[in-house]
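Pasting a structure here, questions to come.
Now for chain A:
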Amino acid sequence: MTIYSAIFYLLAALIIATTALAITRRNLVHAVVYLVISFFGSALLFFLLGAPFLAALEVIIYAGAIMVLFLFIVMMLRIEESKRRIFPLSQWIPAAVLCVIYLGMLAVILSGIEGDMRLETAVAVPAAFSMWIFRHGWLAVEIASLILLVALIGALHIGRRPAAADKKEAQ
Partner candidate 1 sequence: MTTTATLSDPNVATTLAACAAPLLAFAAIFLGARRFARLSAGLSIGAVTVSLAGAVFLLAANWHAEAPQVFSASWLVSDAVRIPVGVLLDPISLLMMTVVAVICFLVQIYSLGYMAGDPGFSRYYGFMSLFAWAMLSLTLSSSLFQLYVFWELVGLSSYLLIGFWYEKFSASQAGKKAFVMTRAGDVAFMLGLFVLLVGAGTLDVTAVNGPAAARMNPSLITLSALLIFGGIVGKSAQFPLLTWLPDAMEGPTPVSALLHSATMVAAGVFLFARLFPFFRQSPAAMGVFLVIGTVSMLLSSTMAMVSRDIKQVWAYSTISQLGFMIMGLAAGSFFAGVFHLTTHAGFKALLFLCSGVVIHALDTNDMFEIARKKGRRLKLAMICMTLAAAALAGIPPLSGFFSKESILAALAALDNPIWLAAALLGVLLTAYYAFRLIFIILFPRPELVQPESGRGHGSGHGAGTAMGSALVVLAAATLALGFAAAPLARFLSGDPAAAHPGPHLPWLPYAGIGLAAGGLLLAWFEFGRPAADQKGFVERVPALAALFANRWYIDVFYARLISRLVDRGLAWLCAKTDQRVIDAGLDAASKHIIRSSGVLSALQSGMIQHRLLVLFAVVVMLGLYFIA
Partner candidate 2 sequence: MPTVYADIPILSAILLICLGGLFLILATPRKEAARIKKISAVSSGLTLAAAVYLFFAYDRGVGGLQFAEKISWIPSLGISYFNAVDGFSLPMLLLTGIVFFTGILTMWELTERVKEFFALVFLLVLGVYGLFMSLDLFFIFVWYDVSLFPMYLLIAVWGSTRKEYGAMKLTLYLLAGSALILPALLYLVVASGLDTFDLLQLMDPGTFTPAQQRFAFVLFYIGFGILAGVWPFHTWSPVGHVAAPTAVSMIHAGVLMKIGAFGVLRVGIFLCPEGWKYWAELMGLLATVGIVYGVLAGLRQTDLKYVIGYSSVSHMGIVGLGLATVTVDGLNGAVYQMFAHGIMTALFFSSVGYIYDKTHTKAIAELGGLSKTMPKASAYFIIAALTGVGVPCLASFWGELVVFISSFRVYPLYGTLAVGALAVGALFILRVVQKTCYGPENAKWAHLPDVSFGLAIPRMILVSVIVLFGLFPSLLFDMIRTASIPFMAGLP
């Protein structure tokens, strides 16, 4: 076991544990915070797997922007604690069944993968990655930026309190 694999398993354990904590929290703020930790773990893993640029993005966008957005919303909405069962029976029983099947399937698939090829360390330096992506996928990048723009406008529009509509409804 190399140091890299040790780090991998450590990070993997961290990710799984924090994600599991995140999805079981009743308190949304806690959940978000645990998830931030999970995403940090992911970022480290990206770094380990030779994607430093993505690792940075993961930290900035996922752990930073998205999770903060969640936090804002959670705080803004003042959602009262639900007293109900956190996992309603009617939903988690089929989900659990499916999980078991899924896990079994996962095991089967992974054990069946030919060769046990180990990953070698390598790094895609950000500059090279950027060159590559603008050379091969410039159109996709443009589209992605457009998507972001559209999302921005859409979110603005949806989130705006429709004053006129409210008045109409009130009548």
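Definition applied: contacts are C-beta pairs under 8 Å (C-beta built on N, C-alpha and C of every residue); 3 or more make two chains touch, one makes a residue touch a chain; residues count from 1.
The candidates were selected such that all candidates are chains of the complex that A comes from, given by their letters.
Just so it is clear, the model here is predicted, and its values are computed rather than measured.
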Determine, using the touch definition above, which of 1 or 2 touches chain A in the complex. 1
Write out the stretch or stretches of chain A touching candidate 1 in their complex. 91, 94-95, 98, 101-102, 105, 108-109
